[in-house]
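The structure that follows is given in the form of structure tokens.
One protein chain is absent from this view; the other protein chains keep their places.
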Amino acid sequence: MSYLLKAPVLEVSEWINTPAPLSLANSLAELKGRVVVIHAFQILCPGCVSHGVPQAIGIHNAFPRKDVVVLGLHTVFEHHAAMQPESLKAFIQQYRIPFPVGVDLARRGNHIPTTMHALNLQGTPSLIVIDRQGQMQLSHFGHASDLLVGALIGRLITEDVN
Amino acid sequence: MSYLLKAPVLEVSEWINTPAPLSLANSLAELKGRVVVIHAFQILCPGCVSHGVPQAIGIHNAFPRKDVVVLGLHTVFEHHAAMQPESLKAFIQQYRIPFPVGVDLARRGNHIPTTMHALNLQGTPSLIVIDRQGQMQLSHFGHASDLLVGALIGRLITEDVN
Amino acid sequence: MSYLLKAPVLEVSEWINTPAPLSLANSLAELKGRVVVIHAFQILCPGCVSHGVPQAIGIHNAFPRKDVVVLGLHTVFEHHAAMQPESLKAFIQQYRIPFPVGVDLARRGNHIPTTMHALNLQGTPSLIVIDRQGQMQLSHFGHASDLLVGALIGRLITEDVN
Partner (left out) sequence: MSYLLKAPVLEVSEWINTPAPLSLANSLAELKGRVVVIHAFQILCPGCVSHGVPQAIGIHNAFPRKDVVVLGLHTVFEHHAAMQPESLKAFIQQYRIPFPVGVDLARRGNHIPTTMHALNLQGTPSLIVIDRQGQMQLSHFGHASDLLVGALIGRLITEDVN
């Protein structure tokens, strides 16, 4: 399955936590003109669990859906057998993640999954922010300040789209 | 001394932590067209010390001075004898506050100081955000989310000033 | 495999993070006369990850091994498929857990694993403290205060063993 933004293309093998099988196609239309925040994480990554996941949930809760859409991306690049979709599903339920999470597409022989490789992410957690025209405005590895992320989102919501 | 923004007017008896005696007059000109954040606090207020002061310092550090100016306002409305300017000056030094702090003007017989009363603040900490045209856009009592404050500032920096 | 203290008996299917296959038998002898702290947890339990695990590591680091031994117990009672030993092993590595962890023995048809059932634990995280004579002195479900846990351990180390 392939999920298209102007940039980046999210290649995922499975979407979890979407309200209905067809919701993704619907989302594609809905994302047009909105700021998209992608939280790339692994369920057994300490910095993701303590900082990245709560921040992503905070962003989801802070902004109206018409302005900002948050998506999770499970980018497993280590301990692959330990972080299969079955474990991801339990994690999503236990941590009450309220947004869709895609499983980054694994390709045989590659430790790094497809989207993570394409986006040149350095590790997890990574926070990606895409503006209303589909251009990537931020790709941040590690802890990102709520003030600065908030300011970026506030700016991107406000800017005119030509 | 009276410090004029379109709104609000800050009436302070003393400015502390300004680089030079004349800096205030200079600041007046410099503030034009910038977002102004006012952190109203008391040095012996637990919520100010644990949340408000670090947040105000964070805002000061997160944005360039050409876009955002942070000012402190010491609005003493209780335990007046305990929070005199001498104590405020030590607090500013101990907590390494990097922005100017004004002492809200006390008037005889009033527990609540002049600016706090004029702005109708409910208590401390309060966070006030003024846009580039001098209009108050936020007056928040209590804990304010970094994400939402960041988003507001990001929007106000971005908006066209007519 | 069965791991005997006077009370409780730990029934585990596997020990992880022990220096050598024979270490457990060695440990049995070594535990005699020492305070034993058992941290019962699940890798996808938020309260375990944010509080219980750091506390158990803190206890391990705070006391000499001749006085206090910390053991983990992975008591999976929900999302069983999501928390198999493969995932536990990755968790132990990612969170740098420095003490042995046993996998509580699952029995067919029972959601609750054997030791958790025998000890009547209410959930995870649970903290169990056993004195130098093998008697259980604490079985606490949820967040336990470092001060009180420290005080209990300090008392148990100090008390005469008859």
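Order of writing sets the labels: A, B and C. Residues in every chain begin at 1.
Assume a contact is a pair of C-beta atoms (placed from the backbone, for glycine too) under 8 Å apart; a residue touches a chain by one contact, two chains touch by 3 or more.
This one's a predicted model, so the numbers in the text were calculated from it and none came from an experiment.
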{"item": "Displayed chains contacting the withheld chain", "value": "B, C"}
{"item": "Chain not shown: contacting residue from C:Ala40, C:Leu73, C:Leu88 or C:Leu152", "value": "C:Leu152"}
{"item": "Among B:Leu44, B:Ile112 or B:Leu148, the residue in touch with the chain that has been omitted", "value": "B:Leu44"}
{"item": "Absent chain, residues of chain B that touch it", "value": "43-46, 49-50, 78-79, 81-83, 86-87, 89-91, 93-95"}
{"item": "Chain not shown, touching residues in chain C", "value": "58-59, 62-63, 145-159"}
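Here is the rule we use: only the chains that are shown with their structure count from here on.
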{"item": "Copies chain B and chain A - interface residue numbers shared by over half, same or different", "value": "same"}
{"item": "Angle (degrees, nearest 5) of the CA superposition of chain B onto chain C", "value": "180"}
{"item": "Most central chain, judged by mean C-alpha position against the global CA mean", "value": "A"}
{"item": "Length of the line joining the C-alpha centres of chain A and chain B, rounded to whole Å", "value": "36"}
{"item": "For chain C, residues contacting two or more additional chains", "value": "none"}
